[in-house]
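A short worksheet on the structure shown next.
Removed: one protein chain of the complex. Kept in place: all other protein chains.
Presenting chain A:
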Amino acid sequence: MEKDTEKKDGQEQEQGEEQQSPSSIVQKIQALGQTNIPQAPDSNIHVLSIIGQIEGHIQLPPQNKTTKYEHILPQLIAIEQNPKIEGVILLLNTVGGDVEAGLALSEMIASLSKPTVSIVLGGGHSIGVPIAVSTNYSFIVPTATMTIHPVRLTGLVISVPQTFEYLDKMQERVINFVVNHSHIKEEKFKDLMFAKGNLTRDIGTNVVGEDAVEYGLIDEVGGVKEAMTKLNELINEGKGNEQQEVIQ
C-alpha cells in the first residue's frame, strides 16, 4: 500500500513539474491578467486583511467573501510570538457580520504587544468599527464610510423580554469597546447609533472619512503612505524604550 501511494505521489510530482512550464504562464494570465509579479525583500511588517463578512459560528455560503476568524486568531498569536515581525497593519473593507467574532478579533488586536495600525478602505461597517479602533493608531481614506447602527439579529428569536436584554448587553459591549479604544465620547457614539433620518428609514449614521476623524472615532485621514510612516514611527518608539530598559 505504502509503495503504491509513494508511486502516486511521484507521478503527481512529475505532473506538477510538467505543468510548471508553458501552462503555468497561461494559468497566471487567466488568474491575474499578467505574467510576472514584483518581488521584494522580506518584510518586518505583516498584513492582516479583514475583507468581506466577519464569519462567526455559522459558515456562510461559499460565494460570500468572508473573514475566517478561526484562522485569523492563531495568526495573531503567531505574529505576537515571532520576533522578526515588528508591526502589523490591518486592512479593513468589511460590511460587518458576527458580533462575537468581531469582538474576539478586536480584543486580540488590542492586546497585541506589537505596534498596530489600521486603514479603513471602502467600508468598515457595523462590527468593522470596533476592529478599526482596536489598533494603536487608525486611518481612514477620505472616501471610506463606516455605518454605525444598533446590533441586529436574524434567524430564530425567542420573543421574550430577556432576548431584548441579551441584545442590549451585546450592544453595550460594542459601545464600551469603541469608547475605550477611540477618542469618541459615549454620548456622541450613541447619538450616531440611534440617529434617525440619516439612513432613510433606518436607525443609525453613515460616517464618511473626514467626519469619522472629526467625531474622534478614527485618528487620522490617510492612506497607505501615512499608515506605513506611522507604523515605522511606532516601531522605532518601541525599540527606543526597549534599549532604555536594558541600560537601566
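Worth a mention:
Methods note: a contact is a pair of C-beta atoms (placed from the backbone, for glycine too) under 8 Å apart; a residue touches a chain by one contact, two chains touch by 3 or more; residues count from 1.
One rule holds for everything that comes next: contacts and distances are computed from a predicted model.
Hidden from the displayed complex is a chain whose UniProt protein name, among "Glutamyl-tRNA(Gln) amidotransferase subunit A", "YlzJ-like protein", "Cytochrome c oxidase subunit 1" or "Heme lyase CcmF/NrfE family subunit", is "YlzJ-like protein".
Residue in contact with the omitted chain (choice from A:75, A:163, A:176 or A:229): A:75.
Mapped onto chain A, the interface with the missing chain covers residues 12-13, 15-16, 19, 24, 27-28, 30-32, 37-40, 42-43, 45-48, 59-63, 68, 71-72, 75, 78-79, 88, 152, 154-155.
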